[in-house]
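Take a look at the following structure, please.
Only one protein chain is missing from this complex, and each of the others stays in its spot.
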Amino acid sequence: MFPGQFEYHRATSIKDALDLLKQFGDDAKLLGGGHSLIPMMKLRLAQPAHLIDVTKIAELCAIGESNGKIAIGAAATHDTVANSSLVRAKLGLLAEAAAAIGDVQVRNRGTIGGSLTHADPAADYPAAALALEAEIRLDHEGGSRTVKAADFFLDLMTTAVQPGELLTQVSCAPIPSGTGYAYLKHPHPASGFAMVGAAAIVTLDRNGKFATVRVAVTGLGPKAFRANAVEAALAGKAADAATITAAAAKSADGIDALADIHASADYRAELARVYVRRAIQAAVARAKA
Amino acid sequence: MAVVPKFVGARIKRREDPRLISGTATYVDDVRLPGTLSAVVLRSPHPHARINSIDAAAARSAPGVVAVLTGEELKGKVGGIPCVAPAEHIPFHPLLAQGKVRFVGESVAVVVATDAYKAQDAADLIEVDYDPLNAVSDPEQALADDAPILHEEFGNNLVTRALIPNPAVDEAMAKADRVVKFRIKNQRLAPVPMEPRGVLAQWHQANGQLTVWTSTQIPHLLRSALAAVLSLPENRVRVIAPEVGGGFGAKLNFYREEALIAHLSRMLGQPVKWIERRRENLATTTHGRDQITYLEVPVKNDGTVLAIKAKFICDMGAYLQLLTPAIPGFSGLMMTGCYKIPAMSFEQVMVFTNKMATDAYRGAGRPEAAYIAERTMDMVAAELGLDPVAVRRRNFIPKEAFPYVTCAGLVYDSGDYDAALTKALEIVDYPKARAEQAEALKHGRYIGIGVASYVEICGIGPSVMLPPKVPGWESATVRMEPDSRVTVLTGISPHGQGQETTFAQMAADAFGVDIDDVTVVHGDTAIVQYGVGTFGSRGLSVGGTALMMSVGKLQDKLKKIASTMMEAPPDQLTFTNRTVALQSDTTKAIPLQAVVDAAYGWKMPIPGMEPGLDATSVFEPSGCTFPFGTHVAVVEVDPETGVVKFLRYVAVDDCGNIISPLLVAGQVHGGIAQGIAQALYEEVVYDENGQLVTATLMDYAAPRAQMLPHYELAHTVTPSPLNPMGVKGVGEAGTIGSTPCMVNAVMDALKPLGVRHIDMPLRPEKLWRAFKDAKKA
Partner (left out) sequence: MKITGERTMPAPRRRVWDLFNDPDRLARLIPGCEKLEKLAPDEFSGTINVGIAAVKGSYAGKLKLDDIRPPEHYKMIVDGKGKQGFMRGTGVLDLAPRDGDPNQTVVKYSGDVQLGGPLMQVGQRLIDSAANMLMGQFFSAAEAELKAEAAGEVARQGFFINLWRQLLYLIRSFFKRAN
């Protein structure tokens, strides 16, 4: 439980971080809150020779509004996101997901960039990012690119981030007024991760039918995903209980569900159906309110 | 002069807490000695394997490494870990595996280096060639003829078989209207103290003395055991239990590392430290429970229980720790609970498996017993279609019957079980709760009401109840210092219980001084007279009685001296407000300090009287105390997810007289947390091959605050006649009442489904399956 030897680097700017990444390549790991990486290092399952701490880069910690989007720096802690008045006002779903992560100690250290990059299949943020159609900015030496959340999560703990890239910012269009949203999770009794977490965003038309509906699920499979079948089953339909229940029943279709001692694959799939239904119902209720 | 208040019974904040919550307490790892070396233990990844060879050459020559030891090198140099409880088969328990490993985490080698990082680097270089063997993790399978055998010398995996037969049980079976039969399991739990174990040993070469700082509940017993294993005179061994961050029974033990680190310090002539990591804690600190019980309960149709017959399969793990095979005995003896059940019999089969040893864990055998008794009451009620409360009342030992001798031969000191039950039901408004439950069911809501009336053994206890080397008495020395401040040296070793507060309350009142005038000292064998330790809720009733005996001796002496100064008979004097005063008129008083001055002075007022104010006493209790109570839980189970929602949790505990209400509440809170966690969350899981699956807190579901209900606490007070304070003990009560209470509540919620029993932990998935299966049927 003592990590192997490593060198700690505190990056002072994005450029500094990228330079360090370039210099050390595969031998380096970026350090956010460290809640996933440090335990692995203490068990010596991960033994990076260099740690590049990006949490002290001022511009990575900022949350602001520009070009009609809310932009959140990658090193913003879960607690910062959960309690940011801007995020609460305009990206309520993200604030809800942030507040649902782990416990106070975790939220005080963990960062949004770290969580997304690590892509733990049971992390809370990915579901919110997918439902919000977040755009994820990846900087590299001499430039940057933007990846849609839908294209970001590739497989179990595997993302679109390429060697030499640093996730710098998550941005989302503000949730328009009249939109309902909800993030509901069934926490794992030991880890606090989502055994299943469901994010829903809906708007209703004048006839009470679904105008837009976006649903994302985390915790169920090897990566968080948009529940396309559920969304398709709701599009243009009346927002009544039977329709929502029937649509939510498709939440786990085609997903190879995770299993552990606390929840089998069957049970997780059922939790997904129930939590997706409840998240949609809660979102509909808010959209109506 | 300010009036000194009375402290006993007052809501005093714990005097230990400022240092604990400000991070200034000194735990083992906070003790820093110059030149200390760090040890890292290499552990087996295999549950069962032959060790063909260990190549430590690279480790020995790694930077900073001072020593590497393997089991072979310890042969003939140190003894093994003792088990003091009787058993048919007690295997040799080495400090490092010899020839074979028998559970995941078993220590195989130890590396000592200038720091822990270098020690770990070197440990990574050790190559162990294992020949994996089949392992067995299920205790019932371990008894099969073709099961892999852990200790070949015994020819099978049996630790011991205890049989308490009783022909009256067979007669009861014949007379019964029905016999209720079921199997229940008390799953394996990990104690998870906040502070893991840790050892620092310092060998003083010049005078052949050893000092060991270790996180333990039993410094004196440990000193005796260490001296024996290391072949040292006991007066050359000093054990210090500094701040101990929780034990829950897991530190009522003597571990390999305690002997190993002491041996290494002696071998190397330098201090050596080892601090347990959480993963080691979950794998190599004793586990609790792990008993399967098959029950047969003959009953009359009116709910009268005629007898209980039980067969226990008890999983002891791979080796026997200090008390391992002694724990199940309590489960058997206490399984008739609060009930006047005329006959009982049981068979206990204790078994070796490829797992960590089990031993005491908060309640140690009594939670299992209460679970048996209280599940039995509910199973009987369900079988006969009776209200579980009515079945309890029909079988309760009436309050007139105390002291009551149970069919197992235990003497219950005092009790009024119906009073506690009645009070709990009043608080929860039982009839209303039942009506709400029925109404909710009409709307598809599954509410359950669980009741558990428990009784348990505390104040352990008369020495005859314990194995030979773990006596039941306790010691205390009380000194009044020359400035009239009081020092209490107690033989118990509190590690969170708060006796620095309770003992100070008692001593302060006894001498009429302020609580801040009292200092309670414990946990250092060089300072404190030999004592036994803190376990079995014995601190107050046994240790406190020893304290009051010494207090009484000093009071007598002070009164005698004062009587010569006040010209009043000693028996008419009292201590109040830092004076010795006439009982009849406390304004007629002399300062306590004047009496103390006389006692320490150059001329004793009473010729022939020894100067000084110092008294030591040892109390051997004549019997155990039996605290009791009733817990009631109201829960709602979500049929879609199986999630249990808490609606009410009422605990009425009777621990006799209460010295310190806040401490009692704290003990009950913590106890309920651990008890509910057993019911709903916790389980140490080994897979069928013996691999430990719950090896970190990412998988082992230790409870967090948000996973627990709001507690509504109340008390009835039935003093114990066995000690002058009339106290019983409360360290384990919450744990013992809450587990069956919560399971009964959840099973009550599932009653409409026709479900009678589901084994703990009641994970949501199990409950969801019950709903799903019921729907199918």
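For clarity, chains are labelled A and B in written order, and residue numbers in each chain start from 1.
Heads up, the rule we're going with is that a residue touches a chain if its C-beta (ideal position, glycine included) is under 8 Å from a C-beta of that chain, and two chains touch if they have at least 3 such contacts.
Just so you know, these numbers come straight off a predicted model, no measurement behind them.
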> Who does the absent chain touch among those shown?
Replying inline: A, B
> Which one touches the absent chain: B:Pro45, B:Gly246 or B:Pro591?
Replying inline: B:Pro45
> Of A:Ala58, A:Ala89, A:Leu156 or A:Ala285, which one is in contact with the hidden chain?
Replying inline: A:Leu156
> From the list B:Arg14, B:Lys100, B:Arg223 or B:Arg279, which touches the chain that is not on show?
Replying inline: B:Arg279
>> Using the document's definition of touch, tell me which of B:Ala58, B:Val179 or B:Met698 contacts the absent chain.
In response: B:Met698
> Residues of subunit A in contact with the chain that isn't shown?
Replying inline: 29, 36-37, 39-41, 43-48, 118-119, 121-122, 155-158, 221-222, 256, 258-261
>> List every residue of subunit B that touches the chain not included in the displayed model.
In response: 45-47, 104, 124, 132, 279, 689, 691-693, 695-696, 698-699
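Note that in this section only the chains that are shown with their structure count from here on.
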>> Using Cα averages as centroids, what's the distance between subunit A and subunit B in whole Å?
In response: 43
>> Under the definition above, what is the set of subunit B residues touching subunit A in their complex?
In response: 40, 116-117, 119-121, 124, 277-280, 640-641, 643, 681, 683, 685, 693-694, 696-702, 704, 707, 763-765, 768-769
> Along subunit A, where are the residues that touch subunit B in the complex?
Replying inline: 1-5, 39, 42-44, 103, 186, 189-192, 260-264, 267, 270-271, 274
